[in-house]
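Dumping the structure here so I can ask a few things about it.
For this depiction, one protein chain was excluded, whereas all remaining protein chains were kept in their positions.
Then we have subunit A:
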Amino acid sequence: MELAAALSSVAPVLQAAENAGPALTAPGAAALAVGLAALGAGIAERGIGAAAMGAIAENEDLFGRGLIMTVLPETLVILALVVVFVV
């Protein structure tokens, strides 16, 4: 008896959740994609940046090249940004 009462009180809540659609909307998923790509780029840049700083410390002429190498993974984020316009 009590169980049935409890179920009937929960049921409308479950139905409401179904009506709300997916937990993650398309723009939300796109935002997540960009965020994850940026995180990946950050991890990649950590190593490259450290190595670039080492190289620049030894030879200052390498500044330009070091800078370019360091920001190369940033292209990942730009590609991920395309997703935002596609959805």
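Quick note on the criterion: a residue touches a chain if its C-beta (ideal position, glycine included) is under 8 Å from a C-beta of that chain, and two chains touch if they have at least 3 such contacts; residues count from 1.
Keep in mind that, in the parts below, contacts and distances are computed from a predicted model.
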"ABC transporter", "Inner-membrane translocator", "Thiamine transport system permease protein" or "A-type ATP synthase subunit C" - which is the UniProt name of the missing chain: "A-type ATP synthase subunit C"
Option touching the unshown chain, where A:24, A:51 or A:67 are the choices: A:51
Missing-partner contacts on subunit A, residue numbers: 47-48, 50-55, 57-59
